[in-house]
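Submitted below is the structure of interest, expressed as structure tokens.
Left out: one protein chain. Kept in place: all the others.
Labels run A and B following the written order; every chain starts at residue 1.
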Amino acid sequence: MNFLAASIESLGAKVVGWFTVGYGMFAFLVQASLLLLEPATWNRATFDVVVKQVYFTAVQILHVFLGYAMVISWLFITIILSTARDFGLTEFASEMTIRVLVLELLPFLTALFVALRSGSAINTEVALMRVNNELDALAHCKVPPMQFEFLPRLIGGVVSVVTLAGLAGLLAILMGYLAIYGMNAAGFEPYTRTIAKIFDFRIMAGLIVKCALFGLAVTLIPVTAGLETPKKLFMVPVSVLRGMMRVFFAIVAIEVVSLALKYI
Amino acid sequence: MNTLHFKVGLFAAASLLLVGIFMVYLLHARGFFDKTFHLQLAAASADGVAPGVPVVFSGIEIGRVTTLGLNENGGIIIHAEFLDRNARWLKENSSFILDKPIVGGAKIRVDSPDLQAPALPDNATMLLLTSDISKEIPALVERVKAILANVEHLTRKDGEINATLANVKTVTGRMTGEYGVLEGVLGSPEKARAVTDSLDKTRALITRLDAMTAKTDQWLFARDGMAEQTKASLAQVRLMLNDAQSSLKKADAVMANTVEISANIKDGTQDIAQLRTEIDDAVRKANDLINEINRKWPFAREPEVKLP
Partner (left out) sequence: MAAVAALPDDVARVAPDLPLRANLSALDNIALIPLYQRHCSAAESVRLAQAMLERLGYADLAPLRDPDMTPAQRFATKLARALILRRPRLVIDHPGAMLYDVPYPAFIRQLAERAEMTGTWEIFDFGWNQALYRA
């Protein structure tokens, strides 16, 4: 009886914990969105910080990222093409390649890439800001940190993931063409037809929304996880660990939901 | 100069440029800059057809079904859209066949036997055949051929009937058999049965063909705007089928008569002579029918059907 009560209690505590975390993120997001609506936000200073964030999240890693996207794309294209040839399904190979890479795999990997690199950095920085009282100092000066610390990071994350995924997708489309038709223009017509068939308005909108959500997840969750950190230095690694775990679950959840919406 | 800003600017400009190029390319691929070509297809049933069903030519998608609807007479009208550059594969003599494979989605197949033919005008109405019927007709034609070959074989000039007729003396003894005069004439019950069976089969077959054209009629004439030529040719098929059937009826009557008057050899032989001409006639009619079907029905690719 005691055991039952205890397990129910621990379950309840967990559920309450999830709700608290979810509510925290939601409230944060609402606050950020409201701030976006204020004209005062749209000034040169915010723009500069956004530019800086885009630089650190996307531009700085562009060459590494594109190299990595190229290797992954090349691998998958080769696997799909040779399998399709073995089973006599070559006509579906280009469509399959584009669907798997451009619509699913590359956005997912981009989100993971940005989460690992920028998400963890953001989480650590926010946690340190909190532990070091820097946030209290800003509060004392009546300077809300949202506008110049958090909001630019969210915008930078969204812009970076959308752009990086888009660039990787274009690269994959180009590599797919080269792998299937080689260095000549003969396949342009059929390839164009395949692309036209895949990318209708719904798919494009879905892809952009998905990438934007990925970008939001890899920045919003680390920020809120960092803000939750208790004011003890040894809690910083724990905060990063929790934040990254949540980011991972969020990315998988977004991917699963997008797949479900697309194919069910 | 702020290198950070320069790099971000370069990145943004390059990304926007690439995305812009891709968007223009995509709009081009999806035919945003092309005019769309509209086609209406009249069908007997919209089973398996839905908006988005592809229209394929030689296995390549050239258009899609956009909407389905009913006209005032309850006929089904399927609207399909093509890019202007793809519409050149649609000719006035093109046939549209709804393919419902066992595996995979339904699609509308376009066959244009003559690419020199004049192109279809925009908003033209064409007939959509279902592949069930289109598969059935060649099979039926094959069976007609086989049966007619059999009938013709039995009734050819130096055939068994003639040979038997010459041998009148042996005939009388067999007149009392199950198949009467016919058995006597043909020499054995099996052969007599072969003739009657053949005639029965021909009759049944022609009834089916007839029913089928009637069905075609029903969905052809239920709506307006059907191509005149198609309409006329199908009406002709129907007339010919009627002809063939009445010939067979006559043959049938003769057969019945033959059996009845088995006692009278003289009458019997006369009747058999008549039967021969009737059968010949039926064969000729059926032959014509097949040729006509082959010529008019768009999916028969062989230029002619060889009959014995």
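In the analysis below, a contact is a pair of C-beta atoms (placed from the backbone, for glycine too) under 8 Å apart; a residue touches a chain by one contact, two chains touch by 3 or more.
Just so it is clear, the model here is predicted, and its values are computed rather than measured.
In the full assembly, the chain not pictured is in contact with A, by the touch criterion defined above. When you scan A:100, A:116 or A:138 for touch with the missing chain, the hit is A:138. When the omitted chain is restored, the residue from A:45, A:89, A:174 or A:205 that touches it is A:45.
In the full complex, chain A touches the hidden chain at residues 40, 43-45, 48, 125, 128-129, 132-134, 136-138, 140-144, 147-148.
Criterion: only the chains that are shown with their structure count from here on.
In whole angstrom, the spacing between the mean C-alpha positions of chain A and chain B is 57. For chain B in complex with chain A, the residues that touch the partner chain are 4-5, 7-8, 11-12, 15, 18-19, 22, 25-26, 28-31, 60-61. Here chain A touches chain B in the complex through residues 51-52, 54-55, 58-59, 62, 163, 166-167, 170, 190, 192-193, 195-197, 199-200, 204, going by the rule given at the top.
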